[in-house]
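And then chain A:
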Amino acid sequence: MDINMIIFAGLAIVMIVSALFAVTSSKIMRATTLLLFVLFGTAGLYFMLHYNFLGAVQITVYAGGIVVLFIFAILLIGKGSVDVTQTSIRRYLAGMATALTGMALTIYLILNTGFASDKFTASGVEMKELGMALMGTDKFNYILPFEAMSILLLACTVGAIMIARKK
Partner candidate 1 sequence: MIIPAEYLLILSAVLFFIGVFGFFTRRNLVSLLISTELMLNAVDINFAVFNAYCQPQHLEGYIFSLFGIGVAAAETAVAIAIIINVYRNIHSIHIKKLKNLKH
Partner candidate 2 sequence: MNILLLFVIIPAVMLLALWGSRNLRQTRAVMVAGSTLLLALSVYLTVDFISMRSAGESAPMLYTASWSWYEPLNICLSIGVDGISVAMLLLSSIIVFTGTFASWRLKPMTKEFFLWYTLLSAGVYGFFISTDLFTMFMFYETALIPMYLLIGVWGSGRKEYSAMKLTLMLMGGSAFLLMGILGIYFGSGATTMDINEIAALNNIPAEMQYIFFPLTFIGFGVLGALFPFHTWSPDGHACAPTSVSMLHAGVLMKLGGYGCFRIAMYLLPQAANDLAWIFIILTTISVVYGALSAISQTDLKYINAYSSVSHCGLVLFAILMMTRTACTGAILQMLSHGLMTALFFALIGMIYGRTHTRDIRQMRGLMKIMPFLAVGYVIAGLANLGLPGFSGFIAEMTVFVGAFSVNDTFHRVVTVIACTSIVITAVYILRVVGRILYGEPENEEHKKLTDATWDERFTVICLVICVAALGIAPMWVSDLIGTGVGDVLSNIIE
(Lines give C-alpha, C1' and ligand atoms only; values in the text may rest on other atoms or scores of the structure.)
Protein backbone atom coordinates (compact mmCIF):
# COMPACT_ATOMS: atom_id res chain seq x y z
CA MET A 1 0.00 0.00 0.00
CA ASP A 2 1.62 3.11 -1.25
CA ILE A 3 1.58 6.30 0.82
CA ASN A 4 -0.01 8.20 -2.05
CA MET A 5 -2.78 5.70 -2.12
CA ILE A 6 -3.39 5.99 1.57
CA ILE A 7 -3.51 9.76 1.44
CA PHE A 8 -5.85 9.61 -1.50
CA ALA A 9 -8.09 7.17 0.26
CA GLY A 10 -8.18 9.34 3.33
CA LEU A 11 -8.96 12.42 1.30
CA ALA A 12 -11.61 10.63 -0.68
CA ILE A 13 -13.36 9.30 2.36
CA VAL A 14 -13.30 12.69 4.07
CA MET A 15 -14.57 14.45 0.96
CA ILE A 16 -17.37 12.05 0.22
CA VAL A 17 -18.58 11.89 3.78
CA SER A 18 -18.42 15.65 4.18
CA ALA A 19 -20.19 16.18 0.91
CA LEU A 20 -22.91 13.77 1.88
CA PHE A 21 -23.49 15.50 5.15
CA ALA A 22 -23.22 18.89 3.53
CA VAL A 23 -26.22 18.14 1.32
CA THR A 24 -28.27 16.43 3.97
CA SER A 25 -27.55 18.39 7.12
CA SER A 26 -30.43 20.40 8.42
CA LYS A 27 -28.13 23.04 9.88
CA ILE A 28 -26.93 25.49 7.31
CA MET A 29 -23.87 26.49 9.21
CA ARG A 30 -22.85 22.88 9.57
CA ALA A 31 -23.35 22.33 5.89
CA THR A 32 -21.10 25.23 5.07
CA THR A 33 -18.42 23.95 7.33
CA LEU A 34 -18.63 20.54 5.73
CA LEU A 35 -18.35 22.17 2.32
CA LEU A 36 -15.17 23.75 3.55
CA PHE A 37 -13.80 20.26 4.25
CA VAL A 38 -14.61 19.17 0.75
CA LEU A 39 -12.85 22.18 -0.68
CA PHE A 40 -9.82 21.53 1.41
CA GLY A 41 -9.85 17.94 0.29
CA THR A 42 -9.91 19.12 -3.31
CA ALA A 43 -6.93 21.32 -2.63
CA GLY A 44 -5.25 18.24 -1.25
CA LEU A 45 -5.92 16.39 -4.48
CA TYR A 46 -4.38 19.22 -6.49
CA PHE A 47 -1.29 19.03 -4.33
CA MET A 48 -1.14 15.32 -4.94
CA LEU A 49 -1.13 16.03 -8.67
CA HIS A 50 1.70 18.47 -7.99
CA TYR A 51 -0.47 21.35 -9.04
CA ASN A 52 0.63 23.44 -6.18
CA PHE A 53 -0.48 26.80 -7.46
CA LEU A 54 -3.91 25.44 -8.22
CA GLY A 55 -4.14 23.98 -4.76
CA ALA A 56 -3.14 27.32 -3.29
CA VAL A 57 -5.72 29.13 -5.33
CA GLN A 58 -8.30 26.59 -4.30
CA ILE A 59 -7.61 27.27 -0.68
CA THR A 60 -7.42 31.04 -0.94
CA VAL A 61 -10.32 31.65 -3.28
CA TYR A 62 -12.67 28.86 -2.35
CA ALA A 63 -11.94 28.15 1.22
CA GLY A 64 -10.82 31.65 2.05
CA GLY A 65 -13.18 33.68 -0.13
CA ILE A 66 -16.28 31.83 -1.03
CA VAL A 67 -16.93 30.08 2.20
CA VAL A 68 -16.45 33.35 4.00
CA LEU A 69 -19.04 34.86 1.73
CA PHE A 70 -21.36 32.02 2.64
CA ILE A 71 -20.85 32.58 6.28
CA PHE A 72 -21.45 36.28 5.93
CA ALA A 73 -24.64 35.59 4.09
CA ILE A 74 -25.80 33.13 6.70
CA LEU A 75 -25.03 35.53 9.44
CA LEU A 76 -26.76 38.36 7.67
CA ILE A 77 -29.83 36.30 7.02
CA GLY A 78 -29.85 34.90 10.49
CA LYS A 79 -32.83 32.93 11.55
CA GLY A 80 -34.31 32.57 8.12
CA SER A 81 -31.45 30.40 7.13
CA VAL A 82 -32.10 27.86 9.84
CA ASP A 83 -35.16 26.72 7.95
CA VAL A 84 -33.57 23.95 5.95
CA THR A 85 -36.63 21.74 5.60
CA GLN A 86 -36.25 18.81 3.31
CA THR A 87 -38.34 18.34 0.25
CA SER A 88 -41.19 15.95 -0.27
CA ILE A 89 -40.42 12.26 -0.13
CA ARG A 90 -41.37 11.83 -3.75
CA ARG A 91 -38.89 14.30 -5.01
CA TYR A 92 -36.35 13.04 -2.52
CA LEU A 93 -36.63 9.58 -3.96
CA ALA A 94 -36.70 10.85 -7.51
CA GLY A 95 -33.62 12.92 -6.91
CA MET A 96 -31.84 10.06 -5.28
CA ALA A 97 -32.75 7.66 -8.03
CA THR A 98 -31.63 10.04 -10.73
CA ALA A 99 -28.41 10.88 -8.95
CA LEU A 100 -27.59 7.24 -8.25
CA THR A 101 -28.36 6.20 -11.79
CA GLY A 102 -26.25 9.02 -13.11
CA MET A 103 -23.46 8.12 -10.80
CA ALA A 104 -23.56 4.49 -11.73
CA LEU A 105 -23.62 5.30 -15.37
CA THR A 106 -20.74 7.70 -15.14
CA ILE A 107 -18.65 5.31 -13.11
CA TYR A 108 -19.44 2.54 -15.55
CA LEU A 109 -18.30 4.74 -18.39
CA ILE A 110 -15.14 5.79 -16.59
CA LEU A 111 -14.20 2.23 -15.83
CA ASN A 112 -14.89 1.08 -19.35
CA THR A 113 -13.07 3.84 -21.15
CA GLY A 114 -9.55 2.90 -20.21
CA PHE A 115 -7.56 6.07 -19.61
CA ALA A 116 -3.90 5.99 -20.33
CA SER A 117 -2.27 7.02 -17.09
CA ASP A 118 1.25 6.48 -18.27
CA LYS A 119 1.90 10.04 -19.34
CA PHE A 120 1.61 11.21 -15.78
CA THR A 121 4.77 12.91 -14.52
CA ALA A 122 5.06 14.08 -11.01
CA SER A 123 6.81 17.21 -12.18
CA GLY A 124 4.05 19.71 -11.61
CA VAL A 125 3.99 23.05 -13.37
CA GLU A 126 6.54 25.78 -13.20
CA MET A 127 5.07 29.07 -12.06
CA LYS A 128 6.98 30.83 -14.80
CA GLU A 129 5.55 28.54 -17.38
CA LEU A 130 2.13 29.13 -16.01
CA GLY A 131 2.60 32.90 -15.98
CA MET A 132 3.82 32.81 -19.59
CA ALA A 133 0.81 30.72 -20.58
CA LEU A 134 -1.60 33.01 -18.91
CA MET A 135 -0.10 36.18 -20.33
CA GLY A 136 1.13 34.94 -23.67
CA THR A 137 -0.47 35.51 -26.99
CA ASP A 138 0.79 32.45 -28.83
CA LYS A 139 -0.82 29.11 -29.31
CA PHE A 140 -1.86 27.51 -26.03
CA ASN A 141 -1.57 30.88 -24.35
CA TYR A 142 -4.54 32.43 -22.60
CA ILE A 143 -4.35 36.19 -22.42
CA LEU A 144 -7.81 36.66 -23.82
CA PRO A 145 -9.65 34.37 -21.39
CA PHE A 146 -7.58 35.85 -18.64
CA GLU A 147 -8.69 39.35 -19.48
CA ALA A 148 -12.24 38.18 -19.97
CA MET A 149 -12.05 36.63 -16.56
CA SER A 150 -10.90 39.88 -15.02
CA ILE A 151 -13.73 41.76 -16.65
CA LEU A 152 -16.16 39.15 -15.41
CA LEU A 153 -14.90 39.51 -11.89
CA LEU A 154 -15.13 43.26 -12.10
CA ALA A 155 -18.61 43.07 -13.52
CA CYS A 156 -19.83 40.75 -10.84
CA THR A 157 -18.26 42.85 -8.12
CA VAL A 158 -20.19 45.82 -9.41
CA GLY A 159 -23.24 43.66 -9.91
CA ALA A 160 -23.10 42.23 -6.43
CA ILE A 161 -22.83 45.69 -4.95
CA MET A 162 -25.73 46.92 -7.06
CA ILE A 163 -27.93 44.01 -6.13
CA ALA A 164 -27.13 43.93 -2.46
CA ARG A 165 -27.32 47.71 -2.04
CA LYS A 166 -30.15 48.97 0.07
CA LYS A 167 -32.70 50.96 -1.81
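Operating definition for what follows: a contact is a pair of C-beta atoms (placed from the backbone, for glycine too) under 8 Å apart; a residue touches a chain by one contact, two chains touch by 3 or more; residues count from 1.
These made the cut because all candidates are chains of the complex that A comes from, given by their letters.
A quick note: this is a predicted structure, and the numbers were derived from the prediction, not measured.
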### Task
Please name the candidate from 1 or 2 that touches chain A in this complex.
1
### Task
Quick one: which bits of chain A touch candidate 1 in the complex? Just the residue numbers, please.
2, 4-5, 8, 12, 15-16, 19-20, 22-24, 28, 31-32, 35, 38-39, 42, 45-46, 48-51, 54, 57-58, 61-62, 65-66, 69-70, 72-74, 76-77, 80-81, 83-87, 91-92, 94-96, 98-100, 102-103, 106-107, 110-111, 115-117, 119-123, 125, 129-130, 133-134, 140, 142, 145, 149, 152-153, 155-157, 159-161, 163-164, 166
